[in-house]
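Take this structure, written in structure tokens, and hold onto it; I'll ask about it next.
Of the protein chains in this complex, all but one are displayed in their positions.
Every chain is named by a letter (A, B and C) in the order it is written, and numbering of its residues begins at 1.
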Amino acid sequence: MSGPRRLWFGVAAANSLTRARAYSILRPYDNSIGARHWRAFHFAVLSAGLLAVAISSIDDLPDWLDRGMAAVVVLVAVIFLAEYILRLWSIPESARYAGMSEAHARLRWAFSLNGLIGLLAVVPAFGITTGVINADSDIAAIFCLLWVLKLGLYAPAMETLARVISNERATIASVFIIFVIVLVAAATATHLLERTGQPSGFGSVPASLWWAVVTLTTTGYGDVVPHTVGGKMIAALVMVSGIAVLALMTGILATGFAEEERRREYLRVWDQVTKVPMFTALGTVTLSEIVGKLRVRHYPPRIVVVRRDEPGDSMFFITEGEVEVRLPHTSVRLGQGGFFGEMALLTRMPRNATVVTTQPVTLLVLYASDFYEIAAHIPTLVEAVERESHRRQAENEAQLAGAETS
Amino acid sequence: MSGPRRLWFGVAAANSLTRARAYSILRPYDNSIGARHWRAFHFAVLSAGLLAVAISSIDDLPDWLDRGMAAVVVLVAVIFLAEYILRLWSIPESARYAGMSEAHARLRWAFSLNGLIGLLAVVPAFGITTGVINADSDIAAIFCLLWVLKLGLYAPAMETLARVISNERATIASVFIIFVIVLVAAATATHLLERTGQPSGFGSVPASLWWAVVTLTTTGYGDVVPHTVGGKMIAALVMVSGIAVLALMTGILATGFAEEERRREYLRVWDQVTKVPMFTALGTVTLSEIVGKLRVRHYPPRIVVVRRDEPGDSMFFITEGEVEVRLPHTSVRLGQGGFFGEMALLTRMPRNATVVTTQPVTLLVLYASDFYEIAAHIPTLVEAVERESHRRQAENEAQLAGAETS
Amino acid sequence: MSGPRRLWFGVAAANSLTRARAYSILRPYDNSIGARHWRAFHFAVLSAGLLAVAISSIDDLPDWLDRGMAAVVVLVAVIFLAEYILRLWSIPESARYAGMSEAHARLRWAFSLNGLIGLLAVVPAFGITTGVINADSDIAAIFCLLWVLKLGLYAPAMETLARVISNERATIASVFIIFVIVLVAAATATHLLERTGQPSGFGSVPASLWWAVVTLTTTGYGDVVPHTVGGKMIAALVMVSGIAVLALMTGILATGFAEEERRREYLRVWDQVTKVPMFTALGTVTLSEIVGKLRVRHYPPRIVVVRRDEPGDSMFFITEGEVEVRLPHTSVRLGQGGFFGEMALLTRMPRNATVVTTQPVTLLVLYASDFYEIAAHIPTLVEAVERESHRRQAENEAQLAGAETS
Partner (left out) sequence: MSGPRRLWFGVAAANSLTRARAYSILRPYDNSIGARHWRAFHFAVLSAGLLAVAISSIDDLPDWLDRGMAAVVVLVAVIFLAEYILRLWSIPESARYAGMSEAHARLRWAFSLNGLIGLLAVVPAFGITTGVINADSDIAAIFCLLWVLKLGLYAPAMETLARVISNERATIASVFIIFVIVLVAAATATHLLERTGQPSGFGSVPASLWWAVVTLTTTGYGDVVPHTVGGKMIAALVMVSGIAVLALMTGILATGFAEEERRREYLRVWDQVTKVPMFTALGTVTLSEIVGKLRVRHYPPRIVVVRRDEPGDSMFFITEGEVEVRLPHTSVRLGQGGFFGEMALLTRMPRNATVVTTQPVTLLVLYASDFYEIAAHIPTLVEAVERESHRRQAENEAQLAGAETS
């Protein structure tokens, strides 16, 4: 099959999937299986590309390896080009550009951050292929840097981190100001104390600043070290300040992170909770209380969620996918809206079944500590769980009895 | 225009603004737009000054650059002098010195921490200009250090940090004592073990202390390193202790910081909440519950607060400034007391409008997790939100219908 | 006694304990006294083995020490072999392999992670003994590494840590991606800036990566250090990013850890709470509230739990073992289901007795802060405590009176 024909087949295949589907697969935070596969593939391609660029920057490489790496770089760029075209084609599906013409939507996207990074990730490799840019040259290295930025667009919790930093920016700025004050004060003081003895390391304030930042971050290269007693005392103060700055920074981010994470998990649970009939039957008041206690967990297929004989510390509600409950003599499949693991909480005994995922599964987890608390305040939910649980057990026993009599 | 005349114009301009306004703009924690602009300007001037001092400390600088930097230093000092005079002139407005004569108030301020730092920041540069102090000399560098301290006076969260450290001082002191005990014990022990082999590094306890502090803070310059097996074992213990000390310090500050931040945010919300009529209608009991769940956010103009089609995780109440709600076919302006973003929470759908700030805006944010909790316990608030929301939607639809029929 | 006979006696002894008992002692998280002794013994043997391997890797060792270490290694391996055989023999007791034939259960276990580590820990030492592997050789060192892994199987909180990391994996991955982005960006930038000056350290991107990772983790060996101004500025940014990455990581893990620990402690208390009659009498609603406030503590024998005259900040319920309450003139023993320390909370006075454990003891601790809260909401529990407390005091006084009259 010749090159152009192959390309044609690719385009045809692209046409065969609807544009909406392409859009949803490429969407950064989509939870569908196709989107997850795409992200895994994208990540692998990206890693291969970065590795190839890194290797090809080594000087005395055998010729075949050098060419091999160049080929990988081009291949990665081709894939990124295909991705870029697909994104450009499917972007009018986005509700953000709703009400615009297709051309307008594409133009807007092409000049957005995502669009520009996508384009820049493609350019250098083709420059290299066509010989405009030398693969060994600096420019290649710089442009390939853009590939790393693509990583950031797909990191699932990047948004949470960005919001924490944004929410706490006033406090972070204050810590940074303390950092700068200590830095400048220490650099000036050691400059005065050490410059006669070590003109190269402490001869000017900027030179001293290099020492100060290496010390305050407790990196401590050791290329410049104070020799006078006064300089050493200041250095000790700077190091201790370094620990304090780190502790403050951590305290700020830990606090902000806990709060933000709680909020996002709440929203994630709200999204999932509507898929479980048992919950939708509850009133808003009760539901809002339960939502805060559930956790969302995603599992790939063929994972053991619950293992027979282990202590049971949680029950699970299925909101997506299917699991197989392996009882000693039989096995049952449960789909969306089903739940399992409640027996261990109700009877306080070890798990009586092993549960394995058969597909990618999304579960809502309710931990024992919260289950008992809910049991105390919302008896209706626990009663519903108990009723269903009894029904199942009766069924199992009947089946077992049937199996034995047969 | 000659120098004296220009000065005269400046004074006239100063007179043209009332003294109360000057005071409020210069107040460290004022939230008005003028005050914020002043702080940004002050920060820029300060940075330029520090940069100039740093550069001029480099030895072999071309003559023109050296003179340029000296000019910048003088300019910065002139601005700081103007600031100092303005502060001295306007300080009787401060309620802290209420009931004193103007002269008394100014004297008190001049000898306060802020007043002294302000004065000291001005002195050296004029010394340099008049030739009393040599611009390259050490004294200049030392005095310019005071400029860095000015930074601290304007850091917004510096006060929170100071209070956390003050509240936790007993615990911090204990960690510090552990730090000192480990330090002295390690220094003495390695002094005994290493001094025969390395008389320069471990010959006396103070010398060993230098190594110990470099190691305990995990800075690790590597200028002094134990060579005996015993010394290395002690060093390993010291490093591990360093990690423990850092962890303890972080734990203490994180805990204290979370508590203090919660308290300050509560007060900030109390200040803002009175500007929203919907809240003032509530009783104190209900209000005190809601205040703990709101967060204050400041936005500069032309910032997208909410973006169409993104998942909605919060609603906003405007307490200052104005925003533009960009609906698909129309756009509405909302001012103080208004709210937006509630539709996404009520319908659990993505945002149906983009909201952009048109002025510096202060918002109260209510996150979804807290909204549903409040919905459960204070139905009246949510009902009020819903009623206003329906009214708006009806209005939009009517407008749209009108637009289409026209 | 000849070798084979001794072996025979060992087997006979093994037979004399039931298989179920052997299984329970070897179970990783069993709380029985036998299991705890076994773990202490196992830990000691492991440490001795690791020490011996470490020592024997030193080059110029006297011959007798070398042979001694080899003997220790073999001895450790023999003990691990015995352990492996015991485990293989007793594993059919495990409920996880319930319903399988004994051979099947053993085969399954032998190919599980635990089984493989157990086997690999035995192999090398016998290779050394039989001369197949040279004790000084690399292979020996590699295989002995497996001994370290055995440690992990017995660490009590390893499971909690593993779950925290698993629950927070999306966020940790995001921080890691930030880490990689900073790393690659810094390495490329410094490569471009520094490679002419320092071809050995920054000649290629991979070489620069080494410098970048040493700097970003704030390790700072100092073997490669940037010399250009640009390179130093990038280095400063990398160091500060290093602090931020550490702070973010800590924030994530601290949050996740607190949540997970709360859940596990809740389950641990549920397990113990059924052994105290006073609690089992309470309804589920009340109980679920109390369980969240109790803490489980294990004490070895002869430990002072409560000391006379110290301020009392907690009361204790005994769920396992026995304690001795030492009153001024008499002493009482309390067993499972008993409680002590309540007087200090009820009277707000210092402890009036010293309490010492006589056996390994498991206690439920109720701290003062929670006691008063419970006192406010569940008066029945505190009343029961008070009644029992009065009864005891009366008894003590009667006894005392009796002692004095006699």
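Here, a contact is a pair of C-beta atoms (placed from the backbone, for glycine too) under 8 Å apart; a residue touches a chain by one contact, two chains touch by 3 or more.
In this text, all values refer to a predicted model and were calculated from it rather than measured experimentally.
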Residue of B:87, B:106 or B:191 in touch with the missing chain, whole complex considered: B:191
Residue touching the undisplayed chain, where the options are B:49, B:92, B:115 or B:242: B:242
From B:22, B:50, B:121 or B:291, residue that would touch the chain that is not displayed: B:291
Residue in contact with the excluded chain [from A:92, A:222, A:242 or A:341]: A:222
Selected residue (touches chain absent from view) among B:34, B:68, B:152 or B:222: B:222
Listed residues C:214, C:343 or C:381, member touching the removed chain: C:214
Hidden partner interface residues of subunit A, rising order: 218-222, 250, 254
Absent chain, residues of subunit B that touch it: 94-96, 98-99, 167, 170-171, 173-175, 177-178, 180-181, 184-185, 188, 191-192, 203-206, 209, 215, 218-222, 225, 229, 232, 235-236, 239-240, 242-244, 246-248, 250-252, 254-255, 258, 262-264, 266-267, 270, 274, 284-289, 291-292
For subunit C, residues in touch with the removed chain: 50, 53-55, 57-59, 138, 141-142, 144-145, 148-149, 151-152, 155-158, 160-161, 164, 179, 206, 210, 213-214, 217-223, 245-246, 249-250, 252-258, 261, 295, 297, 307-311, 313, 328-329, 348, 350, 367-369, 372-373, 375-377
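Note that in this section only the chains that are shown with their structure count from here on.
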Counterpart interface for A-B, drawn from A-C or B-C and sharing over half of its contact pairs: A-C
Copies subunit C and subunit A - interface residue numbers shared by over half, same or different: different
Between subunit A and subunit C, centroid-to-centroid distance (C-alpha), Å: 29
Centre-to-centre distance between subunit C and subunit B (centres being mean Cα positions), rounded to whole Å: 42
Residue numbers of subunit B (touch at least two other chains): 218-222, 250, 254
